[in-house]
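Notes follow the structure.
A protein chain is absent from this complex, but the other protein chains hold their places.
This part shows chain A:
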Amino acid sequence: MASTPEKDAVSGRETTGHEWDGIRELNTPLPRWWLYSFYACIAFAALWVVLYPALPFSTGLTGWTARGSIGEELARHAAEQEPRLAAIREATLEEIRSEPALRAYAMAGGRVAFGNNCAACHGAGGQGAPGGFPSLADDDWLWGGSLSAIEATIRHGIRTPEDDQARTSMMPRFLADGMLKASQVNDVAEHVLDLSGRATDRAAAARGAALFAENCAACHGDRGTGNREMGAPNLADQVWLYGGDKRAIVQSIAYARVGVMPAWGQRLDTAVIKMLAVYVHALGGGEAE
């Protein structure tokens, strides 16, 4: 190779020495700043590989992880919320309900917690769903609609085996367990329909009344108005958890209905449960203590 680069006669610039079909290539070196930026990028990349988890199974010298970073972020948010949650924990439910600042925080927090934990069964607005998911927005309650009753229900759940304070009631399976015959179940169902003025067979309803007094009134009351102490639903109103037509009522008497709800006290913070109680109370059916 020639030691001195060849110069192009026309432009006066150096050539690379490459030649194709008589055409020679001019040497156009990269600008220096470009070259140095390129080197800087290489150095940066090398440093990055050493410091950060860039290769499989390597943790990097800094020990940084995406999961750890998220964890820190979450902890920071939790720390920011802590003073307000502590205030909620200390206040009584009635204080939270009546004090505007606490109430605003509890309603916002309750809405989020409801969406995360409750809406799957009870619906986004607490409207409930057919088949045993009660509406929390109406004025009918199985276990009571006061703030403290709602809180107890959320905390201990319904028929939760792990919680000995869980709301538990046991309706007998009248047909399945042989306590009533099929015709008697039909009669009781007619009577139950009669409680809300919808009976079609007066004779059967009259026969059912005696059976009702004997088998059902202990829990549901003489007039079928229910008993919140036992979680026995009101049978004389217009709200039916499992459907109010005769078929659904016969089914309920014959085989019973056993809804369940988790004991949220095992899963959620006290503050969250209190916020949920205030939120659910405000959905529309809240009652005084």
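Here is the rule we go by: a contact is a pair of C-beta atoms (placed from the backbone, for glycine too) under 8 Å apart; a residue touches a chain by one contact, two chains touch by 3 or more; residues count from 1.
We adopt the following convention: contacts and distances are computed from a predicted model.
K.L.:
Can you match the unshown chain of the complex to its UniProt protein name from these: "Cytochrome c oxidase accessory protein CcoG", "Phosphonate ABC transporter ATP-binding protein", "Pyruvate dehydrogenase E1 component alpha subunit" or "Electron transfer flavoprotein subunit beta"?
P.N.:
"Cytochrome c oxidase accessory protein CcoG"
K.L.:
For the chain not shown, which residue from A:14, A:94 or A:138 touches it across the whole complex?
P.N.:
That would be A:138, which touches the missing chain.
K.L.:
Spell out, residue by residue, where the missing chain touches chain A.
P.N.:
97-98, 103-104, 123-127, 135, 137-140, 234, 237-239, 244, 282-284, 286
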